[in-house]
Every structure is written in structure tokens, then in C-alpha cells.
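Shown here: the complex without one of its protein chains, the others still in place.
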Amino acid sequence: MDNKVPQLNIVGFLCNWCSYAGADMTGLGRNTYPSNIKVIRIPCTGRMDPMMIIEAFHNGADGVLVSGCHPGDCHYTEGNYYWRRRYPHLKSLLEHFGIDKRRFHASWVSASEGKKFAEVVKKVTAEVKDWRDNG
Amino acid sequence: MARIGVFVCHCGTNIAGVVDVTRVAKYAGSLPGVKVAVDYKFMCSDPGQNTIIDAIKKYGLDRLVVSACSPRMHEATFRRTAERAGINPYMVEMANIREHVAWVHSDDKELATQKAMKLMEMAVAKVRRSEALSKMFAPIEKRALVIGGGIAGIQAALDIAGAGYKVLLVEKEPSIGGRMAQLDKTFPTLDCSACILTPKMVAAAQDPNITLLTYAEVTEVCGFVGQFEVKIKKKAKSVNSKCIGCGVCTTKCPSKKALSEFDEKLAPRKAIYTPFPQAVPNVPVIDRTACTFFLTGKCKICEKVCPTGAIDYTQQDEFIKEKFGAVVVATGFDIYDHSNYGEYGYGEIKDVITGLQFERLISSTGPTAGHVTRPSDHREVKNVVFIQCVGSRDEAKKRPYCSRVCCMYTAKQAMLLKDHYPETQAYVFYIDIRSAGKNYEEFVQRAQNEYGVLYLRGRVSKIYERANKLLVKGADTLSGAQVEIEADLVVLANGFEPKKGAKEFAQLFHMSSDQYGFYNELHPKLAPVETAISGVFVAGCCQSPKDIPDTVAMASATAAKVCALFAKEKLEVEPLIAGVNQLTCSGCETCYNVCPYSAIEMKDKEVKRGEVRHVAEVLESVCKGCGACVGACYSKAVDLKGFTDRQVLDQVETATAPITDN
Amino acid sequence: MDKELQDLIKKLLTEKKVDYAIGYEKAYDEFSTRPAFVTSAEDTARLIFNKYCINNLGLYLTKLKKNKIALICKGCDIPTVRELVKEKQFSRENVIVIGAACDGVLDKRTGKQPEKCLNCGVKQPKGADFTVGTAKDSTTARNFNDVAEFEKKSSKEKMQFWDRQFEKCIRCYACRNVCPVCYCPDCFAQRSMPEYLNKNVDAEENKMFHMIRMQHVFGRCTDCKACDTACPVNIPLTLLTKKLAKDAKELFNYESGADMDARPPLSTYDEDDPESGIM
Partner (left out) sequence: MAYLIIKDDIKNLLDELIKVKAVFAPKKDAEDTVLFGKLASGAEWYGDSLLTHTTAKDKVYLQSETFFKIKKDKNGVFLEDPAEPAETVIFGCRPCDARGFDIIGKLFNWSGFVDEYYTKRIQKTTIITISCEKPESTCFCTSFLNGSPVNSTGSDLLLTPLKEGSCLAEAITAKGEAIITGYSRYFKEAGAAEEKAKIEFKTEAEKKITKKLDLPGIKQKLDTSFDSSYWDTAHLPCVKCGACTFVCPTCYCFDITEKAFDNINSERVRSWDTCMSELFTRMAGGVNPRIDTKKRFRQRFMHKFNYHVDNFKEELCTGCGRCIKACPVSIDIRSVIENV
């Protein structure tokens, strides 16, 4: 997709050990992706308090992405397993409140998956754009 | 009121080539609390850091934002800079405008600049809420665990032990030695592998600081740098410590069903066996899946012949749990299994063998005592075809990487063949010759020029079995001709792949591995032996394919890292840990339930005068700062230093607000 | 039935088995009741139980933590007790659960039976220490049809629906304060460092309060409807609490307050949990 999607605000929460490093790897590999995502570094997806995501939407974020280590690879052993439970629950609850499914995403990106990170961001941006453009 | 300094790095043209850094700095200067904002060519350089230090003094700054590369790269650098200028090191935030902006948004400089401004602004928002944190220290168990008894593990163990620290060397097989013990000669010197390895094996066994644990596996790991707690399974050898290694049991054992792992299944081995004559320790083990007694309940010949009564059929697997301060992972590699190469006969043609099998065939300690004969009919060979890049540089087989040693070992094997049998002819099918290394290219040239090895640039399309011969069809792309060679033996240069179970093993330590299963180093250039897990180091081919000198160098490097760690009195640990506000804690035990480190304790405590409540408390020395408790606490009583709710919320708020750039 | 109840409580108080008995008494007219706190045997005469006893008295357990309590519970209130014991808010030994057989209650605002009473499997209370009276359970099982129906709406329609509801909300926090599992000593909604929620009352801020509250009680809310009936402006909070119950069941096969041994869904995990569309 086109990397230029103006006026679309996506907040990305990336775990320090895998996904943040993976996003660094995207840079090292010079893979491009849309610039709408603003990354907030967190230690682990286990730190991800659903409140922060609700706050992000409340503050006007169009989309939110949370990305962590693949299951089994968590630097802290279990954090991403807890996140893997919070995510479907939160997604379902947000949708119930009218926050469209296309606006909230999660992914596993390891420290070596620079290309995957770019793909994930492209997909998330496209989904959020689809929501905004087509309702 | 915060006094923030913002420092925007050009990183040469890395950032400045895409991002309008002066605009970022100008915007930074307009933000509340920012007292100074400057841009500079290389912030991490000495003059760059001095710019920061000067600004701290001149403007009385108490917190910094450095807009530059990834915090994973230079956060530590700028924290030290802050410390040198008298600021608490945790009052530093980085805005990653290189990896996360310049390098990925080079297609639109305006959007990239806007994003850089935003990320900088978010870092300013975060640092505004930063709190001074003091360093914490943890004890170090000055004992190293080396996993894998190949040349990498042996070298690492010897070096660490040499510095005076205790080492436990764990090996899965009954003997240490690893892959190198299987090799005949080594390139480019053609010296005997065993001759240079065996003394090291013996040295390891005799070093008072090294404890060998063979036939053992690591099954569980918890803890962290300085304090790893490792559970190790000592597999039942069925032979106890009375064994003197006389070898009578092995000689008398009637079972011949099992195939020798050491000889790459080219020969049978006994059910009670030592993998090879020079094994260290020289103590046999009983393979219970092959032993007649264990299979039928009858036999016990070994017990009868043992002069010291060392045979113990009742031995059980035993688990031990020990503490270590650091771990060297040197678990080695497997060679690529060519059974899914249709053109090479799916691994079903007996006389198409692997490079490692060839090593055993030509080794004087091998099953044929060094006579290169065909596995199928034991005939001597005349024409031998070597095929390179089997399971290497092959996108279709999902092995696109180069295994780095196959070009060299093929040349070596072709030369050895010629040395042993001057009348033979060796052909080598290759893609490219990769012979970077001291005396490597000369070595390959010798193979071609002095030994008359015929190098054909191209791939083999098919191997047929015909009239006791192997018909090798391939292309010589240099001459453009199709070639057909009638060979007696085909030797494949199988590439390296991660040890079977490598990924599962990585999960024990929560190390990350790449898509193939090779373990990831912390940084490909600047931290090649460290892993993302502090205190865990990698050496040898478990990290990527490499030759013996590189492996040994890497092993010694891990030893240096371990020694540097152990040389410290105490370990400095990040104070980025959780803390409970007991006034707001509801005592529901959710945090206690989710903590992966059992770092939360529940207590009945007087939180207010006269009010005793059941509340949580963080054990500071145990907490690793993952924040699982913070994510789960609905009373909002737990917070994580360095990633507080206030900081994250302000980052979120800033991320979603428009840029007010004018 | 009132007599039986009064006698039982009289006995418990006289024998000093409990410090407090929490039940119901008549409120301002014959259609209303309110919680009654009885400490002496002589005082038990005011205790009643009828179809207007809509409050979930489990709420008071966290407020009288140090006492021994006899608590009058409808069948649908008992999961609350279990949940609070599970969350270490009250020790089970300190509460005597008196189950009151119930034929369904009436919402004082509408005069009708709430939906939960129509498909009630615990009219005859289950898991009480003592039970008073008898009642026949509904023949129809509890279902999530109304939530499923709402889920069919588009996200835009859902948002419009809730925007209209939270436009009404006056943030009196009655929903939170009657919620038995909203026992936090200092609710996020009233914090100032950081300020999770602004004190400013507007539809957006109100909505966020409810979203976060719903998230916080997920896997803990027993869908007792206390918040729904407490709302002074009739916001259908049941649509939310029932959604939580539905998700807990469908995503994690969990029912709050049902099984003392099951770990709350967000405080545990399974290595084989589904990926739920995580990229």
C-alpha cells in the first residue's frame, strides 16, 4: 500500500525485547512503512494495561497496535501469554462499545522479523484507513 | 518545573538526510519545559556528548531527551553522559528517529520530519514525568555453566577455569569432543583433528576448576544474570563411578543392533559403549534401547565381565539443581539432512554420503580404518564426485544462507582422497568458491593445481544408480556443456543447520533465535557473543555456521565476557522495577498470581494509622521489571518505574495530539 | 417465610455466631425495600423478604471485613460471595450465607421482572449455609440472546447507542458504588496522579469511565445487575455486564463466582490459548 496516509493516528505499543528490536531491524533493513504509527516502548506486553488502550482511543487515536514476542519467547517468560488473553477480551469489549475491530490490532514480531514489522504496520494502517474511509 | 534539554542527532546523513533536524530542534525549543534544543552531527561522539554536558551546566538542565538512534543502541551511552554531568541517569529519554523514522520513512521527508517531531515530543512528555532512580545491586554466583562439550564449550570452559572460576561443563553425549572429534584432518593445515583436540579434552577433564557432566541435559532454567537456577538431568548411564574404563564390557557385549552415532551410522556399535576410543570421560554407558538385558531381561554379560562391579542396571535418571552466575551456550549444529533432495536420491542411495560420513571413512579411527570404500559393497573407489551447497544457499529448501565451511572441507576431502589414493579422481560441483580466511584461498588453489581436483561450476541435476556405478548428471555452466560422470562415490557437502530441538532449548532461556533456529546475538557487530538475555552468551555453530578458528575465538570471547562479569563484586541491576502503593492496594492478590518471578509478597500491614490491610509488596531484589503485575492490577496500585502509568499516558496523549508547529 | 428468616437470624445473633445480620426491611412505600443491618435479636422483627428485595447485599461484605456476618442472599447473589472470597476480600468462615428462595424480583423503576429472573436457575439458592423457603427454578435456561442481538449492530450504530446513553450519565458513580466487586480503596476514576479520568463530565469522559470499569470487572463481574438497577437515569448497563459474562464464557469458558478453584481468566493463561487473530 501507499506509505502516505495523512491524518491517521496510530499508537503502537512495542515490547522492548522483541518487537521494538524488530522495528529497529526494519530500519536496519531499510524496509519502509507508513509513518502514521507512533511507537511507545514498553518492557513487555504483560505491562500492557488495557486502560492505556482505552485512553489512547479516548484521546483520539484512530488505531492501536500492540506487539510483543512470539508465544514462548517472552523475555519475562509469561508476559505475552497474559496479553494473549487480554487482547481478545478487550477487542470484543471495545467493539461492543462501538470501537471498530479494524482499529485495534496485536501482533507477534521477534527481534529478527524486521520485514514482518513493516508488513504488520502496513496491514494495520490499511485496516484503520478502511475504517475511516468506509465506515 | 522540569528543565529539559533536547539534543537532535544528524547521525551524519543517516537521520539528517531524511529528517529536517533543525526543524525538529526548533519545534523542541517551543515545547514547555524545554530550556535548550540543539542539533549536532554525531551526538554519541565525544564532542557530541560534550555539547550535552556543556548545555546541562549552562542551562541547569535536570533531564534530557536525545533524538537519535534506537535506545537499544545508545541509551546506556547517554545515561552515562548524564551521569558525568551530574544528572540522574534515569532522567534521560531517547526518541528513536533513526531506525523508526529516517530509515523507514525515507520516501517522504515531510512526513518523516513530522513524525520525528512527534516522537521527540513524546519523549519530552515522558521525561517530564521521569523520576530519579538509584542503582541497585545484586549478588553474583561466581560459577559458570557451559552447555555443550564440543570445541567451543571446551575452550570456553578452559578459559573461564583458567581465570580461576568454577565451571560446570554439560554434554548431552557420553563424551565431550563434539563434531570436531569426528573430523579426520582440518583445513587449511591438514593437521589431525584428534591430535589437536584430544589434549584439550584431557585438559578440561583434569582442570580442578572444571566439573564434567556428560550424558546430561539442561531441562529447566529460572533466575537471571548472577543468579541462574538450572535443573540438569543426569541420564542413567547404568555404569557407576567404580568404572576404570578398561573396556572389557564393550568388547564382550553381544549386541550389535545399534549404529554408531560417532561414525555417522556407517558402523554398528555395542549396546554398552564409549562413543570413540579417546572419549573423555572414558566411561561407557548402556544404550537401554539396544541392550539385550533391558529388552529381554536376559544377558547381563557386562556385569559378569566387569572387574570392578561398575555395572548398575537399576540406575535412574537423576535431577540436580544448581546456581550459576553466567551461562555459555555452545550447543553446536547438525548437518543438513539431504533426504528431501530428489536429485541426490532422497538419501536412499547408499553410496551418496554426507561430508561428515566421508570424514569417518577416511579417518584412521573410523569404521574402515581409513580405507575409503563404498558403503554399499565395500569396493574401493576410483571416481568420486563432491557436490557443494547441499542445504546451503538454496532458497527452495528454505536454506538460503551459506554454511561457510563446505567449500573448504570439500577441498580438504578431495585432497585427502588424492593423498590416500593417488589414482583416484575427484570432481567438485560448486556454485561459487568461498574461501575467505587466512591461507584458505591458497588451499583451494592447491587442491585444483597440485591435486588435480576437477572443479565444475554448476549443479547436479540427477544421480542414477547404474551397473554398480553412480551416474552423475550435471551442468558445467562455464563450458555450457552437460556433463555425465560415472562415479563410485558421491560426497555431499551438507550445510549446517541448528541442532535438533534448538528452538525448544532457546525457550528454556528465553533466547531468541532466527527463522532457522540459530541463536540471535545481541548485536550482529558490537555484541556478537552476548544474547538478549543478560548473562547468557553464545559460542560456536549454535549461533551460525562457522569454522574451528572462529568457533574457538568466539568461545574465548564468551569466556572473557563471563570473567568480566565475575570480576565484579556485585552486579549492577536496572532499578526499573515495580512498586506497590499500599494505600490503594485492595489485596486481591491478582499481581501475586501473575508475577512470573514470585516477586510479590502478600502481607497484613498497617497501611494507615490503625488500619491493617492485606496488601502486596514487591521484593525488590527479585523483581525484573516486566510489569505483568501493572497490566493486571485493576486497583491501579502497582506501577513500574521507568514506564509509569503517568509516563505512558502522557506519551499516549502526546502521540494523539496534533503537532503545533508554527 | 419472614418469620422463618427472623427466627433463624434471631438464633444466630443470640448464639453470637454473627455480629451483624444483613437483610432487607421495608423502605418508603410498600413497593420498596432497603438493606437492614441487624445486631440484636430484638431487632429482627423488621427483617422481611419479598419480591422487592432487589439489592445484592454481597456488596456490604467488603465494607464490614472485620465482622462475622449473616448475609441474606438470593440465589443470584451467592456467586458474589464466592467471588469476593476468591479475591481475598472476605474470609468464607466469617460469613453465613442465608439463601432466600426467590420467585423473581421486581425492578422498582419499571414494576417489571428483570430479564435475569425470567431465565433463572437459582430461584432455589445453591451453595447457601441455610436456606429459607422454596422456589421453583425457571424452565428456560439463561441465554445471551439480547447481547447477541446487540452485537449484530454495526460498530457505528453501537457507538451512537452508547453515546446517547453516556450523554445521560451524571457520573454519580451509583453503578460503581453498588458493585460488589468495585471495592478498590481508591478507584482510578478519582485519581489525580496520573489523572486517568477527568473530573469533567461529558459523554466522552463518561463513556471512558464505563469502558474502564467494565474492563476492570471482566472475569469478576457476576452479572448481578446491581449497577443496572442502581442507575438513576436508566442506562442499560446490563447490556455491558452480560457481554462480559458472555465473553468470559465464550473466550475462556469461565463463569465468575461459579467455581472456587478456577483462576480468573486474566490472572492465568494456557500455553495453548488460541491466537485470536494476533498477526
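Order of writing sets the labels: A, B and C. Residues in every chain begin at 1.
Note that contacts are C-beta pairs under 8 Å (C-beta built on N, C-alpha and C of every residue); 3 or more make two chains touch, one makes a residue touch a chain.
Predicted, not measured: the structure shown is a model, and the values here were computed from it.
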Among the chains in view, which touch the chain not shown? B, C
Among C:L5, C:V18, C:L59 or C:C76, exactly one should touch the missing chain; which is it? C:L59
Looking at C:M1, C:L118, C:C172 or C:M260, which makes contact with the chain not pictured? C:C172
Selected from C:T14, C:T140, C:S154 or C:N234 as touching the chain missing from the view: C:N234
Interface residues of subunit B toward the undisplayed chain are 29-32, 121, 125, 583, 653-654, 657-658, 660
Across the whole complex, the chain not displayed is touched by subunit C residues 27-29, 32-37, 39, 55, 59-60, 63, 108-110, 164-165, 168, 170-178, 186, 190, 198-202, 226, 229-230, 232-236
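Keep in mind that, in the parts below, only the chains that are shown with their structure count from here on.
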Counting C-beta pairs in contact, which chain pair has more, B-C or A-C? A-C
Indicate the whole-number Å distance between the mean C-alpha point of subunit A and the mean C-alpha point of subunit B. 28
Measure off the straight-line distance from the CA centroid of subunit B to the CA centroid of subunit C, and report it in whole Å. 53
CA centroid of subunit A to CA centroid of subunit C, Å: 35
Can you tell me which residues of subunit A touch two or more of the remaining chains? 50-51, 55, 72, 78, 82, 86
Where subunit C touches two or more other chains simultaneously, the residues are 188, 196, 215, 266, 268
Residue set of subunit B touching subunit A in the complex reads 70-73, 96, 98-108, 111-112, 114-115, 118-119, 122, 506-507, 510, 512, 514-515, 520, 532-533, 576, 594, 596-597, 624-628, 630-633, 636, 640, 643, 645, 648-649, 651-653, 655-657
Please name which positions on subunit A make contact with subunit C in the complex. 50-51, 54-55, 58, 71-72, 78, 81-82, 84-101, 105-108, 120, 123, 135
Residues on subunit C engaged by subunit B in the complex (per definition of touch): 87-89, 183-186, 188, 191, 193-194, 196, 215-217, 263-264, 266-268
